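Of the protein chains in this complex, all but one are displayed in their positions.
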Amino acid sequence: MHFVKWRRVTWEGCSVLLDINDGDRLVFARLSPASTLKIGKKNCSLKPLIGCPFGSLFKVENGKDGLFLLRIFHTEESNNIEEEEDGISEDVSKDNREIVDNNTAQRLTDQDIHAMQRQGATGDEIVEALITHSATFEKKTSFSQAKYRLRKQKKYAPKVLLRRPFARSICEAYFKKYPSRIGFLRLDALSLLLTMANVTAYSDILVVDMVGGLLTGAVAERLGGTGYVCNAYSGATPYPMDIARIFNFSNEICERIVRCCLTDLCPVLNGTCELVNQSKDACNSKTEQKEKLSSCESVSMEQDIVAEDGVPEVIAEKAAPLALKPSKSAKAGEGASDNLINLWKERGFSSLLIAAPELDAWSILQKLLPLLSYSAPFAIYHQYLQPLATCMHHLQIEKLAVGLQISEPWLREYQVLPSRTHPCMQMSAFGGYILSGTRTCTYDAHSH
Amino acid sequence: MHFVKWRRVTWEGCSVLLDINDGDRLVFARLSPASTLKIGKKNCSLKPLIGCPFGSLFKVENGKDGLFLLRIFHTEESNNIEEEEDGISEDVSKDNREIVDNNTAQRLTDQDIHAMQRQGATGDEIVEALITHSATFEKKTSFSQAKYRLRKQKKYAPKVLLRRPFARSICEAYFKKYPSRIGFLRLDALSLLLTMANVTAYSDILVVDMVGGLLTGAVAERLGGTGYVCNAYSGATPYPMDIARIFNFSNEICERIVRCCLTDLCPVLNGTCELVNQSKDACNSKTEQKEKLSSCESVSMEQDIVAEDGVPEVIAEKAAPLALKPSKSAKAGEGASDNLINLWKERGFSSLLIAAPELDAWSILQKLLPLLSYSAPFAIYHQYLQPLATCMHHLQIEKLAVGLQISEPWLREYQVLPSRTHPCMQMSAFGGYILSGTRTCTYDAHSH
Amino acid sequence: MLPGDPSQAISLQRRIRDGDLVIVYERHDNMKAVKVNEGGVLQNRFGVFKHSDWIGKPFGSKVFSHKKGFIYLLAPTPELWTLVLSHRTQILYLADISFVIMYMEIVPGCVVLECGTGSGSLTTSLARAVAPSGHVYTFDFHEQRAAYAREDFELTQLSSLVTVGVADIQGDGFPAKFLGTADSVFLDLPQPWLAIPSAGKMLKPDGILCSFSPCIEQVQHSCETLKSKFTDIRTFEVLLRTYEVKEARTEASCGDDGGFLRPLPCKRRPQSAGDHDADEVSSDSAVVVAKPAAEARGHTGYLTFARHQCL
Partner (left out) sequence: MLPGDPSQAISLQRRIRDGDLVIVYERHDNMKAVKVNEGGVLQNRFGVFKHSDWIGKPFGSKVFSHKKGFIYLLAPTPELWTLVLSHRTQILYLADISFVIMYMEIVPGCVVLECGTGSGSLTTSLARAVAPSGHVYTFDFHEQRAAYAREDFELTQLSSLVTVGVADIQGDGFPAKFLGTADSVFLDLPQPWLAIPSAGKMLKPDGILCSFSPCIEQVQHSCETLKSKFTDIRTFEVLLRTYEVKEARTEASCGDDGGFLRPLPCKRRPQSAGDHDADEVSSDSAVVVAKPAAEARGHTGYLTFARHQCL
């Protein structure tokens, strides 16, 4: 068997996450010689990024032919200031009696700066000039000086960090900029879901993913080209899974992501509303239709994720739509074959994961639980507690599962700096709720 | 006007909280020459505590006539070890390769110790003897040595700390030992209730207190003998308020705690179930009946609060029922006079506080809100979120209040020790929910 | 803001008068303090409001602008004041304020020392807690800030309960005249450990000190200093999480997926289930749901409490 290798260096056609100025702006892009990134009003070629290791840092420089990206190396200082938040911790190191300086302290005008840029000054040179011409810089505490420098650097010499689009970075980026697109699924909740559902190689995982494909992608990443993610949907239209396309999945992995209509998987249950039985082919053709739709959509998906809480000096303009090469992962999300569906009906899925904040937990689970193998774990994410409580109660009463638990993850980040260590002043106060458990075998007879 | 003075020294008949071995055991007692505290199987007179400042520390000593309490003074070391928890932080300072010693290391037998005690050895002498006869003490890290010493001290030379029974200490003691008796009302939630309801001097505060009198007492403490706490109850039987009797309230304060049947306060609302109109006299006589009942009960209330999570060596036996002198606060909780009731009907209450975990929030609030003055704040504590959410929704829809908010307090204690600082390993994970708001004047006309 | 006698307490009969301080409530996150002035007007995005229309109305009334916009006029409280005061410094918020006052056992009649005054947010709540017979002595080394605070206490009529002093407590300690007089001392200083020895001298035996610090290093240093003269040293963090409430409408129709996955929270019962037909909810009904707000203040500061040793 040929196992998936995760490449640590970019290639043409690979999908990347660009982190501009320490998270102020986050952009997903696909690298090609023609693709560009908009910085301010100008475009900047992404070609220099091809062949660089993930984790590389670039500076936007001002050249004769416009902006270009120049690879630089991390310096020790850059580690500190970026983590500092504005706020009360500053009071510790500075003397409160000091008078706050006003904006007249800068003697360099915008015209002066534009002139320097036209004459080919680098961003760093402009920052130094601003410092030299600041009337108050010398009077600031060293901490305030560092903050001033950083602010100017972000404006005149922005940095671009090249990141691997992994479940971690994708979830963090979406949660920071567009949480509603992923149903407010925070990274710690996502990681708990994967753990509680025992996602591992050679497993067949049933997912209901109404969080844009994030869950599907995260599961596929953990399967590493073995087993299957079955992205199940109800009705005629598959749920969008554009985010799964941001992952740099090889063909081996893409083939393991399949879609399936629930009507094809589920035996018709007594007493439910009459099922509109669609043939599998009809179902698949609709999947493909949707497929086309979503690859168009993915142009906009893979654009900028713009800072919403923008620091004023931060470049926050929309990037130009990136030239999208046909992606390697274009095949992710094909309809499941009859063979596979029959296999699952026989063997059952190894785990079930549900992240469908719009749907009632118990309504879904009561239909899907029979598709799960005995002793298989399941985990359901929801934004509201009550639907999970009701669902858990049903499972208990009907003795369908054991090890039932509703958990709420709680995440706190810290600023760790000499004499200025404390939890971050702003926090995400809510990571959703998760109901987890293990299916039991309800029949004593060896009925299968 | 004569203002209440809080005494900092105990007197005969005063109510105290005895904290034995740093919270291992918490006992409420009333001081008299005859009152005793049970330590192990022996009684120990509380007389030496009379006339001592609150905050005094005592050691249980072994005298000719049995145990006695001897006042001692805080030492610097005692501050540290007591805050240390068993657990992983110990690993930091000790070498993991060290072999844990077993129980055979102590060469002093129980018989030896009893003999020493009979010969009049002090507790500290016994502790020193145990250390001398421990085969492994010298090999322990200094941290482990301190823990060993503390454990033995707690057993052979227990300490008793004399505390003022304030809202803080009473709430902490009950929450630690019998949280269900105060509806799991944690100190931070109680403090928020008082703040959100703007409890202050010269106010008339309406409370629904189904948390044993804790809320009533805490409000009375803040009023300091001005204004009134009206402890309202529904039906024929007042809710118990024994905990309010633990506070050291002077007569001035006790007079300001009154009880009132809700049927006497509330205008009969259209369309509610027919009210069984009880005459105020009937209502009061029942109050008094209950009063008798609860002063009997208070014997058991003011007994031991025993450690539930007992460290094995800790004395955790029930103390003998304390000889209860007629308390100064016996008069707290008289029925409200007609005058007062009429005044409240005219003027409205200045705030409303509800801590009734058994009742539906909106059912209560819709009846009590009209008794509140316009622009008066209210705050409702509940253990479940949903009843408060429903209540808030009604208030919004019917435009009865502004500034509506459901808050959940969150409290974390830290261990702060050199090289061993971290949040405490065990925490109370839940402090309840509070709905707060301000009543608006719903009529544009000057209708009153 | 605080009643000086029973007649000043808020009541159904109390009417807004010329010269009253009112809190103008637009929304829960938009309020301001206004002193009512017979000839005054308030202008905001909802229009122009004449103060003369307010006079004679009960507190808590909804009043209208010329273009039918409306606001509520609320009686000031320390909580509302905290939301409208001008932030000359970082202020303490509800959760910390409540806990500090409870944990320092501040009750009517207490003498409390506070440093620094800052924007006076905590001071206002301290004044409420010591009223009617106690007093708060609050210090700030910043002359201008102290002057602003005094103006605020005039406006909120707390001057009889609060005295603002200008002093560098961290450098010089508390004034000697407070020796042994304080029931409680509150410190909000960058280097609280410098002021702790002086604070200890001001406290009565068994009196309580509280130090508020954002950084753990300040706490570590303070706790070391506290060990020599204080007992019961405990450090806490208090936060508040607020909840959003909304009404969720349900669809009860069986869609083309056979009613397979219906939106929350139309609860249908499994046909197999037997004896509990409890939480049936009628079709097309509305349900109130609540969830925590997404963002919250993640940290304000650590609160370290200690009791002055009882010798």
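Going by the order they are written in, the chains are A, B and C; count residues from 1 in each one.
Here is the rule we use: a residue touches a chain if its C-beta (ideal position, glycine included) is under 8 Å from a C-beta of that chain, and two chains touch if they have at least 3 such contacts.
What you see is a predicted model, and the numbers here were worked out from it, not measured in a lab.
Colleague: Determine which one of A:112, A:128 or A:188 touches the chain that has been left out.
Modeller: A:188
Colleague: Considering the whole complex, which of A:18, A:60, A:167 or A:206 touches the chain not shown?
Modeller: A:167
Colleague: Give the residue, chosen from A:128, A:255 or A:408, that touches the chain omitted from the document.
Modeller: Hidden-chain contact among the options goes to A:408.
Colleague: Using the document's contact rule, name the residues of chain A that touch the chain not shown here.
Modeller: 3-6, 8, 53-57, 73-74, 76, 78-80, 83, 164, 166-168, 187-188, 190-192, 194-196, 198, 200-204, 221-227, 346-348, 350, 373-377, 385-386, 388-390, 392-393, 396, 402-414, 416-418, 421, 423, 433, 438-441, 444, 446, 448
Colleague: Which parts of chain B face the unshown chain closely enough to count as touching?
Modeller: 87-89, 91-92, 96-97, 179, 184, 208, 234-236, 262-263, 269-276, 356, 358-364, 366-367, 383-387, 390, 394, 397-398, 412-413, 418-430
Convention: only the chains that are shown with their structure count from here on.
Colleague: Find me the chain with the mean Cα position closest to the mean of all the protein Cα atoms on display.
Modeller: Here the chain at the core of the arrangement is C.
Colleague: Please report how many Å separate the Cα centroid of chain B from that of chain C, as a whole number.
Modeller: Computed value for the inter-centroid distance: 24 Å.
Colleague: Could you tell me the distance, in whole angstrom, between the mean C-alpha positions of chain A and chain B?
Modeller: Here the centre of chain B sits 47 Å away from the centre of chain A.
Colleague: Which chain A residues sit where two or more other chains touch them?
Modeller: 385-386
Colleague: Touching two or more other chains, which residues of chain C qualify?
Modeller: As it turns out, chain C has residues touching two or more other chains at 216, 237, 241, 289-290, 292, 302.
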